[in-house]
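Only one protein chain is missing; all other protein chains are in place.
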Amino acid sequence: MSTEKDRVAEFTAFRHRMNERILAEDNQVVRRFFALDTQTYKAGALDVKTKEMLGLVASMVLRCDDCISYHVAQCKDVGVTREEFFEMFSVGLVVGGSIVIPHLRRAVDFLDRLEADGAASSAENCSEHA
Amino acid sequence: MSTEKDRVAEFTAFRHRMNERILAEDNQVVRRFFALDTQTYKAGALDVKTKEMLGLVASMVLRCDDCISYHVAQCKDVGVTREEFFEMFSVGLVVGGSIVIPHLRRAVDFLDRLEADGAASSAENCSEHA
Amino acid sequence: MSTEKDRVAEFTAFRHRMNERILAEDNQVVRRFFALDTQTYKAGALDVKTKEMLGLVASMVLRCDDCISYHVAQCKDVGVTREEFFEMFSVGLVVGGSIVIPHLRRAVDFLDRLEADGAASSAENCSEHA
Amino acid sequence: MSTEKDRVAEFTAFRHRMNERILAEDNQVVRRFFALDTQTYKAGALDVKTKEMLGLVASMVLRCDDCISYHVAQCKDVGVTREEFFEMFSVGLVVGGSIVIPHLRRAVDFLDRLEADGAASSAENCSEHA
Amino acid sequence: MSTEKDRVAEFTAFRHRMNERILAEDNQVVRRFFALDTQTYKAGALDVKTKEMLGLVASMVLRCDDCISYHVAQCKDVGVTREEFFEMFSVGLVVGGSIVIPHLRRAVDFLDRLEADGAASSAENCSEHA
Partner (left out) sequence: MSTEKDRVAEFTAFRHRMNERILAEDNQVVRRFFALDTQTYKAGALDVKTKEMLGLVASMVLRCDDCISYHVAQCKDVGVTREEFFEMFSVGLVVGGSIVIPHLRRAVDFLDRLEADGAASSAENCSEHA
């Protein structure tokens, strides 16, 4: 299990490092896109929890593991319960089909580990950019 | 504009007719899938409004006009406001990219027409299956 | 219903005309791709019926109406039964999810019309390239 | 053929009208996304022609007819030749597979009509947002 | 090569474990979806071999390695020959394009290992759910 933890830490460090490298580059469109991505999930007419749930289901049907992990952690941070997670998963599964199943397995595994670690590590691991 | 209305009515009639034909067929997997699809959006740990919003954003990033129209109408029926619609659209747009824009145009056009017709016709046109 | 028939005839004529225009162009990669596409569905270790069924399910999960119509007609020509069609549709639906439903409706509608017209018109309408 | 012309004019008017409606809405993320989309294709390290060609091939493999038509018109405006168009089409076709063929047919048809109309109407029809 | 074998065993154990966790959860839609997925590939108007082949090509064009491996193993179990596998691969490649090639490489590698291990281990590794 400590290997699992290392893998998450490694991935988080990679995400951090690459986001910094990308934003350090002198390309205004890319930088603005990253800023817009952050802005998208801020509270407005819809609250943060709803927006993160929308981001999670969108990531599931588009089948991107990194995006799913990111939004699972964000949802966990804002108090989404296990029952709510599985209802989101059911929407993603029915809309996207059985091709989503391998991603669902990894999403549940990631959620299990977040719950095992407690809320503290989830905040620590995932406080940054998608 | 009456041509527009005819087109919507025609599409709704087509959806009705084909759903009936499909469900009349002796294929248990297809019928169960349709039943499961309906069950997915029932209230549970998440309410109907949240689930319909998840269905809408999933449909946007997968770029299916019929599915988008269906969920826009469902969302309208359960009280989603125009501000909330546009926040959902912003999530779909940022996650899915500019390739979503043509579908966004048609979604806004469909929403405009629903608002013009009033809540009554939305219930009438779209009370059935995705 | 005669309008429906005109629409199919119009689409078939369009497909014919554009294939000819594309193949008349002096681009060897495009022409070879079209030839390869034709070769793909020839009998080999797998018979034509199996290959056309593979093409149909692939088209369903990728959600391309024109490709679906084409392979439905090809499958019909080589004797695929209505029960077999619905079993294929069930695979496409479960793998691809509810986002496939609008395409399923149009596929069943197209199949209904082919059956109404009889085998003759199916051969006439669809004997050419995807 | 005048019906064809009307359909293009209708589509262009629709795009215009809906872009205006969308941008009139008080949603900053959506408006910024549209601005970013415009900025993306401005000359920089790569010239406009190259960027429009990138946009066209991206639209082909993602199979969006509206986006393809838009970038075909833009490419035509900046001097892309028919031979160059077909080489782009060959890349889109080989990367994206035969599922791209129906979109290729419509792209070639659109290009044919642009060439028939001359450069003037291409500027007139397509000078706006994707 | 023993590392390779460990990786397959690890993946199989993970799939087993996560399927059990997912099905233990109190979410009826998700459980019904898994049941429906199993039912889909049962013999009916089409035999198991044909259905598994449909599932394999669908997985290829949607580019999901886990799903491809699963259906390759299932197809192997029901007697699909190497020539038949490559004809399926050719359909997946032509429909889905060169973007499928990296998945084709991994599919062939997986098939090679299944053939090296003999039919026994294929049954052992892959007798469960997608």
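A, B, C, D and E are the chain letters, set down in written order, and residue numbers restart from 1 in every chain.
Here, contacts are C-beta pairs under 8 Å (C-beta built on N, C-alpha and C of every residue); 3 or more make two chains touch, one makes a residue touch a chain.
Predicted, not measured: the structure shown is a model, and the values here were computed from it.
Asks: Would you list the chains present here that the left-out chain is in contact with?
Replies: Its contacts among the visible chains are A, B, C, D, E.
Asks: Check the options D:V8, D:V61 or D:L111 and report the residue that touches the missing chain.
Replies: Checking the options D:V8, D:V61 or D:L111, the one contacting the hidden chain is D:V61.
Asks: Taking the full complex into account, what residues of subunit B touch the chain not shown?
Replies: Here the touching residues of subunit B are 61, 93-100.
Asks: Give me the subunit D residues in contact with the hidden chain, please.
Replies: 36-37, 40-41, 44-46, 50-51, 53-55, 57-62, 67, 81, 83-84, 86-88, 90-92, 94-96
Asks: Tell me which stretches of subunit E touch the chain missing from the display.
Replies: Within subunit E, the residues touching the omitted chain are 63, 82-83, 86-87, 89-90, 93-94, 98-99, 101-102, 104-106, 108-109, 112.
Just so we're on the same page, only the chains that are shown with their structure count from here on.
Asks: More than half overlap in residue numbers between the two sides of the subunit A-subunit B interface, or less? Answer same or different.
Replies: Same, since over half the interface numbering is common to both chains.
Asks: Report the chain pair from A-E, C-D or B-E that duplicates the A-D interface, where duplication means over half of the contact pairs agree by residue number.
Replies: Checking each pair in A-E, C-D or B-E, only one repeats A-D, namely B-E.
Asks: Two or more other chains in contact with one residue: find those residues in subunit A.
Replies: Answer for subunit A, listing residues that touch two or more other chains: 36, 40, 61, 83, 86-87, 90, 93-96, 98-99.
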